[in-house]
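Structure provided below as structure tokens; questions to follow.
Heads up, one of the protein chains got dropped from this complex, but the rest are sitting where they should.
For reference, chains read A, B, C and D in written order, and residue numbers begin at 1 within each chain.
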Amino acid sequence: MFYVLLFAPLLGFLINGFRFRSTNAKLAGTIASGAILLSFISALFYFGQLIKMPAEARSLSFILFDWIQVGDFSAQMGFTLDPLSMVMTLIITGVGFLIHLFSVGYMDHDERPAKYFAYLNFFVFNMLLLVLGNNLLVMFVGWEGVGLCSYLLIGFWFSDPEKAAAGMKAFITNRIGDAGFLLGIFTIFLTFGTVTFTEIASSVPAEPLTGWTSPITLACLFLFIGAMGKSAQIPLYVWLPDAMAGPTPVSALIHAATMVTAGVYMIIRMNVLFLAAPNAMMIVAIVGALTALMAATIGLAQNDIKKVLAYSTVSQLGYMFLAVGVGAFGAGLAHLMTHAFFKALMFLGSGSVIHAMHEEQDMRKMGGLKKYMPITHATFVCGWLAIIGFPFFSGFFSKDEILWMSFHSPRGHWLLWVVGVIAAMFTAFYMTRLMAMTFWGKSRVPESIHPHESPVTMTIPLIVLGFLSVFAGWLCVPHGLGSVLPGHPHNFLDQWIHPLMGKLEMGHGSLGMEFGLMGVSLVLVFASAFMAYRFYVVDPSLPQKAQARVKGLYDLVANKYWVDEGYFKFIINPLVRLSRHLWADVDVKLIDRATYSISDLFKNAGGGLRMVQSGNMQVYALYILIGVVVSLFFLMAR
Amino acid sequence: MAEVVIFYVFSAVTLFGALGVILHPNPIICALHLVATMCGIAGLFFGLNAPFIAAVQLMVYAGAVMVLFLFVVMIFNLKQEGKHIFSPGQFTNGLKVLFGGMFAGLLLSSILFKINNFGYLTPDKAAPQFEVKNIAKVMFTDYVFSFEILGLLLLVIPIGTVALSRVRGGTHAK
Amino acid sequence: MGSDLFEISVNIGKMLGIFLLMVQMVPLLVWVERRGSAFIQNRFGPNRVGPLGLTQLLADAVKFLFKEEFRPPASVAFLYYAAPVLALIPGALAFASIPLAPPFEVTFNGQTYKFLFQVFDLGIGIVFVLGISSLGAYALLFAGWGSGNKYSLMGALRASAQMISYELALGLSLVGILLIFGTFSFSEMVEMQRGPLSFTFLGQPTTISFLPNWGIFYQPLGFILFFAATFAETNRAPFDLPEAEAELVAGYHTEYGGLKMLMFYIGEYGHMMVASALATTFYFGGYELPFGSESLQQSFSPLAYSFILFGCFLTKVLVFLWIFIWVRWTLPRFRYDQLMDLGWKTMLPWALFNTVLTAVVVVLFHSSGS
Amino acid sequence: MLSNLFSIGIGHYLFVSGALFVMGMLGVLLRKNILVILMSIELMLNAVNVAFVTFAYYLNDVNGAVIVLFVIAIAATEAAVGLALVVLLYKNFKEVNIRFFEHLKG
Partner (left out) sequence: MDAIVPILVLTLIVATFGSLLVYVSSILGPKKHATHAKYMPYECGLPGQESSKTNVSVRYYLTAILFIVFDIEILFMYPWALTYREFVEAGHGAYIFWVMFVFIALFVFGLVWEVRSKALEWD
């Protein structure tokens, strides 16, 4: 059963991979979706099994085979189903299935649907490897695999050079992170002599180490570099907005719901290690908060609907890192889950819009789509309310928990809270702006385009995800909030993963403080959302005036702080120049000359030895015989 | 007594056949000698209490491989041109014989002088280790992977030979 | 061979007896064939010499004896003479390994000896017979190449290509029988076919008392494939392409005459007898009587009972031999491409199917009970 | 010494195996005809088989017998491929002398 869970996507990949020339999107989609559905059902089965177990013993392990045995080092191809990987598996297969279903409609007219679905299945397989592996190496295999699939899918329409370039950019940026991750694995192996999660967790010292150069801190920082790459944090976030070149369901699955959260998952998985390195956690929290803020500001000025969502994703990922950085792993996971739902929903919704608009992504050419696409609009509203943190929608609970934790946790700081709230404010603004420009207000749709509601295979996933976006938050109601709500809902998710978490004493903050802070953030969020509504629906001329007033700031934001250009100017171009010099001066003049002279030597020597190689097979056999006789003599003489 | 007869009769057939293979100028006669060798070896297997392997030897070598050899010789009439049966080259041939002799001396003398030391190895004639069922059990449990790989090899070989025999005008021609 | 003179001499006598049985069947079969073909074709056949033309055989034998000995100059002497001798050996060896009746015990000089009713029992019966009969191709190749005649060579090549092609289907059709019986040994197989039809069905022992426990009821498809393949193995009609006189003069024995020709005939009929004996042993209970063996066994002495069963075996074999002859004079000859197609593209897949089917059925019938 | 001749043991079979191997080796080294070289290779493989079965019998170990079955299978297929190559060579060059095919000369 477990192998069904793990290998059904691989099987789907193989089937679709072998018939990659097929253009039958329905069949390919059915195979791929069926594989994921099978996987999802098995995951549900195991979920039922885990729930029945006592809380401390919730762990099932499966060893496929011994993978590597070298000296002291041993790694198994082994998998663990524990509460944490269970949640991830359910998200991956569940959301993955919905997105596969959506793709059937979305990729209907594509030329290579079988290839697309094969990649998508392969991605799910690798993602499952990543979350289910019981040691860092298996995780790394999955980590690389999802990177590969991400590259393949971003560049899926590779005939467009820009899109192919976006794929390469994602891949190369990820390589930097992966190098860090690999260094982290090495450091961990050097320190603990093992790469298995449970063994690492049990051998981490109980007392936190405050030094900057302690191996644990180093390992954590290296791992975090890996997470930066995969989860698009400053400074390696630049690939994610470009990754929107891929098909929209890919953006939903890989670049919103699952792959980009792998970094967060990895840190939660290694939480015991990170708790022992407070400095590393501080870096994580600061980078997360800054990313949340910076990406949110960039999102304010984007006009491409998918770019807005991409920056929003980066920003929300920043929130998650903020959460895990201050030790609120449960909150991080909760936000990971709710974000997977509402962001996948919004990406799919945007896909539906783009599909309806005939591949038009510019929001300035939309507007007033509400009356053409009622279902898309209704579900999008759910996602919008969830992301801005409207009370009792899913994002509200998780985001509020993060903000409260960043203030209250012993590893937190009030500055982090301030940054978080400002980011939340901006989030509310740009999301409302997106809603307003796309669905509300007057239509700016060109004459030639007739928007229409999407087919039923596309709307069903939207409806299911909309439902989840609204209600999933009740799985992770913050403790303080739960105590005053009717029925006193527990923080189910926190309790669920509690056995896996290291010990971090949170203390009891005052309930009044918590509600006060929540009130402040809610007021700011509502105010900013209302302002955006005023700007883009009530009086569409206002944005122009506002832009003119803060022109410098606007340009800075609209051009994404010139980060890409900066990278080119200060890193890539100097590197290219340096390597050109290396090639022209060192390689050609020094190394080549040396190797040529050496090769000349061998060439001449070989000319002499060429006589030996007469082409006469029997003489070759004679050489073998001579060798055998000589070695026999040696053996017998001993 | 029976085992002495078996051993000497069949090893005589085997070695005589082998001599014929390496000394006779006509490839057809060589092949026929090889058939005799194969039958002799099958007899030796009988003597070693392995009748199944002996029968397999008969079926595969005597019944299939040698038939193929004879087919090829007969169909293509691969007669030897010229009267030399050995490769030319006095020096290398001398070396070959010299080292071959040294190898033979080392190998056979080491076996000969160890015959008495091998006395402690007494076969358990009643032991069922050569019953085909035991062979099969080992083959389908311990060696099951090799077995499936062999299946793959047996898939590849005919494809390769069929492809080879259809090539016209060299290996690179279309 | 035996531990004392009595045992050795009985064994040698048994060996000679069984071999001569095989050789002496040949003239009889020739007569049956000629009379039978005449009967089928609405003619008389040989009916002048002796009663029913039976002594025609003797006359023929004498005629063969006094034929001129002749060897074409283009031939290779050793191969040319060795081929007919070689044609005898595989059939004789294979026939000698088949049990013709259960073992019997004889008391002589106060000592009890146990004799097998066969020349030797290797315990790996089937594989040995297949291994030995695969040597049959050499007789053809020797004759074909040794005659120095291109028609002989072509006939030999055709015959051996046909033999090896059908050996596949033959060997594969036996896998089903092995799956059912789980043994290579002929005598164990025959033992297993004693009594009424009984098997385990879904873990329930089931007995059908009005049918004997014969292999044919477990392997009907396997039997058909096996029997068809033996026709090709023996180069009999409708698979007698190598001797197709319209195309190849007379096949690989074009250049043979007299007793040498006769030896090829003995080889061919020997093959037929081996095939019939094998079919009997695998699928029709061997020497076992279909019914009533218990009462017979009690009313006769063991030696006499052995001979009664031997008669039973011989009867079954003769029925098959008659079928061989009947088919030869009923069916037309195949074309060579049809023949190869039948072997490779029809019988081989069906035999594979039979194997898989039998394996599935064995799993279904046997595993649910435990 | 003479009694050794009549009490057959492991050494006798190994001696035959060794002798067979040496003959096959000399055939490979010395013969001119590719076909005969192939046959000599078969001789060597069979010598090894004899050694395998001998050891399996005298050491009471069934593994030797299993290996022999694999060797037989692989050697037979090797002969099939080898012959296909020889036939191809013969069809193209009308030549079976191994010294003719020295195109891999350095």
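We adopt the following convention: a contact is a pair of C-beta atoms (placed from the backbone, for glycine too) under 8 Å apart; a residue touches a chain by one contact, two chains touch by 3 or more.
Just so we're clear, the structure is a prediction, and the values are computed from it rather than from any experiment.
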List the neighbours, among the chains on screen, of the chain that has been left out. B, C, D
Full-complex touch with the removed chain, picking from C:Gln56, C:Ser133 or C:Ser165, is C:Ser165
Quick one: which of D:Val16, D:Ile41, D:Ala56 or D:Leu69 touches the chain that's been left out? D:Leu69
Where chain D meets the left-out chain, the residues are 69, 72-73, 76-77, 79-80, 83-84, 87
Missing-chain contacts mapped onto chain B: 2-3, 5-6, 9, 43, 46-47, 49, 51-52, 56, 59-60, 63-65, 67-68, 71-72, 74-75, 77, 125, 132-133, 135-137, 139-140, 144, 147-148, 150-152, 154-155, 157-159, 161-162, 165-166
Counting contacts across the full complex, list the positions on chain C that touch the omitted chain. 1, 11-12, 15-16, 19, 23, 64-70, 72-74, 81, 84-85, 88-89, 92-93, 96, 119-122, 126-127, 147-151, 153-154, 157-158, 161, 164-165, 167-168, 171-172, 175-176, 178-179, 182-184, 249, 254-255, 258-260, 262-263, 336-337, 340-341, 344-345, 348-349, 352, 355-356, 359-360, 362-363, 366-367, 370
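We adopt the following convention: only the chains that are shown with their structure count from here on.
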Farthest from chain A by Cα centre, which chain is it? Let me know. C
When B-C is set beside B-D, which has more C-beta pairs in contact? B-D
How many angstrom lie between the CA centroids of chain B and chain D, rounded to a whole number? 5
Distance-wise, how many Å sit between the C-alpha centres of chain C and chain D, to the nearest whole number? 34
Spell out, as numbers or ranges, the residues of chain A touching 2 or more other chains. 616, 618, 622, 625
Residues of chain C that contact two or more other chains, please. none
Let me know each pair of chains that touch one another. A-B, A-D, B-C, B-D
Can you list the residues on chain B that touch chain A in the complex? 87, 89, 92, 95-96, 99-100, 102-103, 106-107, 110
Where on chain A is chain D touching in the complex? 606, 609-618, 621-622, 625
The chain D residues in contact with chain B across the complex are 4, 6, 8-16, 18-27, 29-33, 35-36, 38-40, 42-43, 46, 49-50, 53-54, 56-63, 65-66, 68-70, 72-77, 79-81, 83-88, 90-92, 95-99
